[in-house]
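Left out: one protein chain. Kept in place: all the others.
After this line comes subunit A, so read on.
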Amino acid sequence: MLAKRIIPCLDVTGGRVVKGINFVELRDAGDPVEIAARYNEQGADELTFLDITATSDGRDLILPIIESVASQVFIPLTVGGGVRSVDDVRRLLNAGADKVSFNSAAVARPELIREASERYGAQCIVVAIDAKRRTGEDLAAKGPGWDVYTHGGRKNMHLDAVAWARQMAEFGAGEILLTSMDRDGTRSGFDLDLTRAVSDAVPVPVIASGGVGKLDDLADGVTLGRADAVLAASIFHYGDHTVGEAKALMASRGIPVRQ
């Protein structure tokens, strides 16, 4: 039986790993290679590197990081953040990434996902979706649901998140990385309604992200949210819990995990 995956997420800027709350207030969390090696030893199923560097000058700093991690850590590596073109995919794969995650660029030009997927295969194309529950006028106009946001969660693109996920899977995304903007950094658990709505809607795997504060949140993402994988950053970075503890808890709740 396919295991449900636990994916620590490393936010990277200027060659360091950091963690923010609601995409601001960055705190330094350490050296990427050391952290990656530690997570591998703990049994992490994959690692995701999110490049939150604001400038294109700083962007290429992630390539040597991926190169050094990939030469020492033999589990799948995903890189996202500022990926804009099919050529970016090539550069990241050549550096040692296994999957590349698109976000704003896919919203700006959805055909980009088709092109990247046809060139490199769906298995390495992830579409990251930042979704926020509709409120106020949007709720009144469109009814309950979630809208897609870009630019680090600042810009409402007025796309329905479930419909967008479905379209991206049709265009060739091999996986959806779904982040709840409402929950990200709050430690109050995944938005399970959002996770389940998207997971039930698409034929490809869904990674739940945003809001993990305790180990049971990870298990809930799988059992109630029907996520194929769960992603978390701070509970692992600051030593609150190890990946091994997370897997033990999930296994005790009857979830298949690699141990």
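Following the convention adopted for this analysis, a residue touches a chain if its C-beta (ideal position, glycine included) is under 8 Å from a C-beta of that chain, and two chains touch if they have at least 3 such contacts; residues count from 1.
Note that in this section contacts and distances are computed from a predicted model.
Peer 1: Which name from "Exonuclease", "ABC-2 type transport system ATP-binding protein", "ABC transporter permease" or "Imidazole glycerol phosphate synthase subunit HisH" does UniProt give the chain that's left off?
Peer 2: "Imidazole glycerol phosphate synthase subunit HisH"
Peer 1: Out of A:9, A:52, A:204 or A:250, point to the residue that touches the absent chain in the complete complex.
Peer 2: A:204
Peer 1: Can you work out which residue in A:58, A:76 or A:244 touches the chain that's missing from view?
Peer 2: Answering carefully, the residue with contact to the hidden chain is A:76.
Peer 1: Out of A:51, A:147 or A:228, which residue would touch the omitted chain in the full complex?
Peer 2: Final answer for the missing-chain contact: A:228.
Peer 1: Of A:8, A:80 or A:174, which sits in contact with the chain we cannot see?
Peer 2: Answering carefully, the residue with contact to the hidden chain is A:174.
Peer 1: Can you list where subunit A touches the absent chain?
Peer 2: Here the touching residues of subunit A are 1-5, 40, 45, 70-71, 74-76, 93-98, 118-124, 174-175, 199-200, 203-206, 223, 226, 228-229, 258.
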